[in-house]
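Only a single protein chain was left out; the remaining protein chains are all shown in position.
We call the chains A, B and C, going by the order they appear; numbering starts again at 1 in every chain.
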Amino acid sequence: MSILYDEGQQAIATESRRALEARVSKDDLLPLLQDSGKYHDGFWTTAKEQGWTALALPEAHGGLDLGLVELGLIAHQAGRSLSGAPFLTSSFGAAKAIELYGSDEQKARWLPGLASGETIGAIAFATGPDPLPATPSVALDGGRVDGTAAGVSGGLFADVAIVFAREDSAPALAIVDLGGAKRKAIGSFDNSRCIADLIFAGVPAETLVSGEAARAAALHILALQAVVTAHEQTGGAEALMEIARDYALTRKAFGQPIGAFQSIKHRIAELYGLVELARANAIHAAAREGQDDFITAAAAARLSATEAYDTAARDCVQIHGGIGVTWEIGLHLHMRRARTLALEQGSSFFWEDVLVDRLAGEGA
Amino acid sequence: MSILYDEGQQAIATESRRALEARVSKDDLLPLLQDSGKYHDGFWTTAKEQGWTALALPEAHGGLDLGLVELGLIAHQAGRSLSGAPFLTSSFGAAKAIELYGSDEQKARWLPGLASGETIGAIAFATGPDPLPATPSVALDGGRVDGTAAGVSGGLFADVAIVFAREDSAPALAIVDLGGAKRKAIGSFDNSRCIADLIFAGVPAETLVSGEAARAAALHILALQAVVTAHEQTGGAEALMEIARDYALTRKAFGQPIGAFQSIKHRIAELYGLVELARANAIHAAAREGQDDFITAAAAARLSATEAYDTAARDCVQIHGGIGVTWEIGLHLHMRRARTLALEQGSSFFWEDVLVDRLAGEGA
Amino acid sequence: MTDLETYRAKAETWCESMVPAFGKAAREGLGVEEDLALGRRYQKAKFDAGYAGINWPVDLGGQGLGHIEKITFEAEEMKHGFPNVYFGISLGMPVPVLMQFGSDRAFVKERVLKALQGEEIWCQLFSEPSGGTDLAGLRTRAETDGNGWKINGQKVWTSWAQYSDYGVIVVRTDPTVAKHKGLTYFWVDMKAPGVTVRPIKLAGGDSHVNEVFFDDVKISDDHRMSPVGGGFAVALATLMIERYVATDSAGFGPHLSLFVDLAKEVKLNGRPAIEDGRIRQQIARNHTMRAGLDSINRRARLMMQAGMTPGPEGALNKLVAVRSRQKLSELALDLQGTDAFPFDEHASSRDDWASSWINAPTGRIAGGSDETLLNTIAERILGLPQDHRPDKGVPFNQIPA
Partner (left out) sequence: MTDLETYRAKAETWCESMVPAFGKAAREGLGVEEDLALGRRYQKAKFDAGYAGINWPVDLGGQGLGHIEKITFEAEEMKHGFPNVYFGISLGMPVPVLMQFGSDRAFVKERVLKALQGEEIWCQLFSEPSGGTDLAGLRTRAETDGNGWKINGQKVWTSWAQYSDYGVIVVRTDPTVAKHKGLTYFWVDMKAPGVTVRPIKLAGGDSHVNEVFFDDVKISDDHRMSPVGGGFAVALATLMIERYVATDSAGFGPHLSLFVDLAKEVKLNGRPAIEDGRIRQQIARNHTMRAGLDSINRRARLMMQAGMTPGPEGALNKLVAVRSRQKLSELALDLQGTDAFPFDEHASSRDDWASSWINAPTGRIAGGSDETLLNTIAERILGLPQDHRPDKGVPFNQIPA
């Protein structure tokens, strides 16, 4: 059953929106694109101050014991204002992996820092196009990892990574303290994501999950992150839809607002549809955490959010005409973010397959 | 190199259009939908009288020695006016199979009748979704065929069929005189296609091609038919685009022609694009008969024609609003034909695969 | 178990108990007239069981419950394919309007009770041949005639008019003022002299809609249900009634699980089609869209339960569900190849792909075309400007035809 936000949840939405609108602006974000290795400090400071990093983690380890629904609300607002660092999602993923699969000792070591935001976490599962490769590129052997985890969002500043590795011929999930890792910054089209290759040469690592169970565990972590990202994407798409609507109301051509031309107004109406479907799926998925159909709901949320954000980016720029493709107006910040979020945690191809495997297996 | 139609070819287009517009009307075609087992006699008589049946067959056997380009022009007009029987394409396929792979004796026996139109041919290759099945449903053994070829267009009236059969564990192409076959009429959503199941129980058959070469030969025949069908589909799509345009010019809503609303006018402009792409691909494919890249060109023609006709059917009805879904206005004749032609000779799935196998194999 | 859950469970049990008498199997092979007769008996059974007029006033024969109970029952009812289609419009729009705006209350009560029991059917006479999406552009006129009125003109797309006893109608009573302002709302006796009903055959072969001709049809002024010239507002109210009727994310076509089953059954390139990325993509995309609609619908119900007004996103269901159903149905035919040819024009759009495909265009047009819905979303929800309307404010009889 989908949920209605209660008053506390609505307050989270309002407050996080207010905080982010005050702290994060396009003018801060544009310069970040031209440097790899910088993120929006104001965003991350806000996230820590407001307790967003602690939100969905257990109280016993410094968290606030709320869940995906609340974190989703924050992510939605972060998506609206383009945030300025990927750590909210990446640290959440790392913390959940440790919370769900770690020993008491591991939890005590990592969770308080992740909850306060002093520690930054990252997820290193993918090998190129494959979010959960049959043969991971990093090898785990005798408590050490070797190999390169390429293109890790947040990897440039993360203190700890959860790595999907191969152990003999089986998969494994490992915790790696990144103090011992080399990092190679990746100049990407969305530099505030702080993407890095993590290069391991005999770096000490602790096993979280071994064998085939590691694959299921990794998928579960990806799904948790995917629901957060779906909210972020929905927020971005919603912001673009509103920007397009506002522009269509003020910009004139041939003596009338361009929003009076059906090619514009119907396109914005279609965006409204995509945003509302994405929102509905995201809320539903967040409410299904812990239920049997969570992965299915997460996949649906992820797919509709990716479609909404990519489409909104394409259409909002197109509706703006020439001004839409300038650096200064910054719509390309959304274009870039839309593509980045579409790739983090696996492309639509991956989630389509995850979804259909379940629909076909369970007879829909 | 794509071709420009010469004067003779342009005359074929003009003359066939004139003849069909005079002979075939929606009022004749609507009643045919409600009976299986009837076709539009005026259409077929015209086709025979005008020599269309002979057009692309060799002079030595009663043909006119023209080719796919000219037959394509006729098919385009047949598509515009919805024809009233599938025999032009089905007989052409059967005749080409005999011309290309038959013995002199077989040619002498069948081609003159097929050229005059007195003999009707059919192609029975498919098993359900598979236009060229790995294991054909009809078995060829010792000069006789057994089994059922289901859903054969034109099968109800055909005198001869080219059957894709299994011979031991290999494929084969066989000529079957349908005098000895049972037929079961299929009530379809487009009854003038005269679709039937052909039921063979020890019916005498002659082998045309044996072994793996039979598969390549069958694909070649399908491709030849597909180019004819692509022209027919393009003609249908063109007619619908014009019907939509004319309606948008005359029908008014809110005090102006509905064609002044961009949701209508842009949709018709998009149809124009689909029709012109389909036409360009169809003309190109017809001109590539006999060249190495013929199958590739035929697949492209088939895919864009199917997309054009299906889309035009959907959009033209939608543009008409309520009146568009009535029986009397007959737009559903095009809707039905669009779907039928999309299925005959294999769906888009099949042709996508045919195309990509070639593009990927030959490095595009 | 909440009260609503108890209500739902009881409704489920009742519906299941009706299957032998009124379910799909019982209807198989019936002609339309026989099916209608069965439908009347089913409607009576509903009435007797307290499932007719669930959210209508008790004094008019209803149950006095909430909208949420009504759509909860309908969600259960929808699972079985009962012969209730003949009463959908009647009880959905005209009769509620009669309850709200009818002046002779004794007459109203009698009509409502008969309609609830399936004895009488009402139709809604709005659309006209020249009208399309432009309701206010209608031309059927009523002129004063003694103390009453005389109606002349033609309506079209009137569902079930051929079986209707009464209808509600909007007509032009003053052609000299702007088009919205010269309309008046009446009810009419469909059996009155001068009313001619002519069924329209649709593309898929069926004929539930009609043309209705009015030739000097005389009615008294007590048939009037709006102020003279105030009919447009009542007509709009009619259209707004039942915004959250039980929606269907399958667009009234087959459930997606039927497509999954088909894809498991047929082969593409010698492998089950369910393994082909093209098919998987369509399943995933359609599931995602429908799951979103279902979630929107569930939230709307929760809001109604909590006494709130659901958001405007409920308007999306019709737009995206039917459009997608159309393409998915085409794809299902593609998947079947030549096996898709055999066609039964009486098959249900709910479980037959060809039937779903051929009837989908009607779904995309009836009750607000895709384009009208997009305009509504753009204008009412997003505040975008109205289209250019050259006829705005112009006296009706001065608009060029």
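We take it that a contact is a pair of C-beta atoms (placed from the backbone, for glycine too) under 8 Å apart; a residue touches a chain by one contact, two chains touch by 3 or more.
Bear in mind that the values here come from a model prediction, so they are computed numbers and not experimental data.
The chain omitted from view is touched by exactly one of B:S91, B:T127 or B:S304, namely B:S304.
If you put the hidden chain back, the residue from A:G62, A:P112 or A:G324 that touches it is A:G324.
Set against the missing chain, the residues C:S130, C:Q281 or C:S348 yield one that touches it, C:Q281. Only one of B:D146, B:D159 or B:D353 touches the absent chain when the whole complex is considered: B:D353.
When the full complex is taken into account, the listed residue touching the unshown chain is A:I195, out of A:A56, A:I98, A:A158 or A:I195.
In the full complex, chain A touches the hidden chain at residues 126-131, 134, 150-152, 186-189, 193, 195, 251-256, 258, 260-261, 263-264, 310, 314, 317-318, 321-328, 331-332, 335-336, 339-340, 342-344, 346-349, 352-353.
The chain not displayed touches chain B at residues 1-4, 245, 248-249, 256-257, 259-260, 262, 265-266, 268-270, 272-273, 276-278, 280-281, 283-284, 297, 299-300, 303-304, 307, 349, 351-353, 355-356, 359-360, 363-364.
Touch with the hidden chain on the side of chain C covers residues 268, 276-281, 387-388, 390.
Operating definition for what follows: only the chains that are shown with their structure count from here on.
Note on chain placement: the centre of chain A and the centre of chain B lie 50 Å apart, centres being C-alpha means. Chain A and chain C, compared by their mean Cα positions, are separated by 42 Å. Shared interface positions of chain B, defined as residues touching 2 or more other chains, are 261, 263.
Contact with two or more other chains is made by residues 371, 374, 387-388 of chain C.
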